[in-house]
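Mind having a look at this structure? Questions to follow.
Omission of a single protein chain aside, the complex is shown with its protein chains in their original locations.
Up next is chain A:
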């Protein structure tokens, strides 16, 4: 945009110079040679090289670079005044629009790193990979963890589901790691963090992003003719806890089912034989 503005001003200045009462060929030729170059650097270097020869005229040709508008030239060239004012207003508008656009870009379009940082700070989560036919849903293990998400803490075990304030940067079926773990416990051992356990991790999967039921906020001041009704639905995220890491889990007892199956098989083979 800046390049286009410069070239536009260049061309307008060239025409004005050409229309001016004393058209000197040198600045015109020099400006015309500069116009095709669309690089700011080359233009600026040429400005610097030309300044000792015709300072006034060249300054007028490049007002947008240094913002030092040559008032002497403006008063001398009567025909340029209107154009100059218009260009000034246009430039200011462009700059305002650009700054607003930049602000909007900064607010809305965050980079992935910023998103991950925010997520890590506010929600204490790190987005892992999406679900890809992994065997993530294991049977229950007698291990619990106290986890903090945002400002809420939960005592969590394998296979539990948690309703949390809406997590911004994750979609349904995403794997998360909740890294703010305050306590771990199993049947034999308890590990307390001060305040956080650094090596512990709790894996979770995002199940749902949904709205809670509507809560009606009703305000009334009696005998004062004041009554207000407001409806509110909180946005929640449902997480299902899949794994807790950082503590030695007790070995699962060999189930009775496998033993029964083994005995049945032995009987069948005996019968067949």
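The definition used in the following text is that a residue touches a chain if its C-beta (ideal position, glycine included) is under 8 Å from a C-beta of that chain, and two chains touch if they have at least 3 such contacts; residues count from 1.
Assume contacts and distances are computed from a predicted model.
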item: Protein that the absent chain corresponds to, by UniProt name, given "AP-3 complex subunit beta", "Large ribosomal subunit protein mL43", "General transcription factor IIH subunit 3" or "AP-1 complex subunit gamma"; value: "Large ribosomal subunit protein mL43"
item: Absent-chain contact - pick from A:129, A:213 or A:253; value: A:213
item: Chain A residues touching the omitted chain (full complex); value: 131, 136-137, 140, 142-144, 152, 154-157, 159-164, 171-173, 185-187, 190, 205-213, 215, 236, 238, 240
